[in-house]
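Pasting in a structure now, in C-alpha cells, and then I'll have a few things to ask.
Missing here: one protein chain of the complex. Every other protein chain is in place.
Right after this comes chain A.
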Amino acid sequence: MITRFWAEIGTAILTLAFGLVIVKGSLEFGIGWDSSGPQPGAFPFYAGGLVALASLGTLALTFGKRLAGKAMLADAFLDAARGRRVLSFLLPLVAFVVLSVTLGMYVATILYLVFAMRFQGGYGWIASLATAILTAAFFYFALEKFFQIGLLKGPLEPLLGL
C-alpha cells in the first residue's frame, strides 16, 4: 500500500527533477542579455526555476504537515485492490502502445480489444473477434478512406493488400 505522504513526496521529487532538467538545458542557451534582448534560455530558465522552487515548497509543506501529524497523509493513495484494477487496465494499454508501433495501429486495435473482451470482460470468442474487427474496420474506412489520414501500419497490412 502506498500512502498519500509518499505519493506527494515522490511526485514533488519528480517535478523538482523536471524543473532542474529544464533549468540545466536553458543554461546552454544563455539566460542573460545580448544585442537582441533576453537570450533564448532566459524564459525557460525562469519557468523551470519556478517549477523547481514550487516543488520544494510542496516538499516542505508535506513534511510540515507530517510533523504536525495530519491524518490525511497516512491515507492510502493506492491500496492493493485498487492497484490491481489500475494495473489490469494499464498493462494491456501499454501493450497496445508497443504493438501499435511494431505491428501497426489496426492490428494492435484488434489484438487489444480481443484481449480486453475475451480475457478481462469474459465475452465469447465470436463476440470479441467481431467487435474488434468491426471497430478496426470502422476506423480504417473513416480515417483512410473518408478523411484520407493514414495511421501507423505494420508488416501485416501489405500482405492483405491494404
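Everything that follows uses one rule, which is that a contact is a pair of C-beta atoms (placed from the backbone, for glycine too) under 8 Å apart; a residue touches a chain by one contact, two chains touch by 3 or more; residues count from 1.
Heads up, the rule we're going with is that contacts and distances are computed from a predicted model.
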Completion exercise
Its UniProt record identifies the chain omitted here, from "HEAT repeat domain-containing protein", "Type-4 uracil-DNA glycosylase", "Tripartite tricarboxylate transporter permease" or "peptidoglycan glycosyltransferase", as "Tripartite tricarboxylate transporter permease"
Problem - Touch residues of chain A, complete complex, unshown partner - result: 4, 7-8, 11, 15, 18-19, 21-22, 25-26, 29, 33, 36-44, 47-48, 50-51, 53-55, 57-58, 61, 77-78, 82, 85-86, 88-90, 92-94, 96-97, 100-101, 105, 109, 112-113, 116-117, 120-123, 131, 135, 139, 143, 147, 149-152
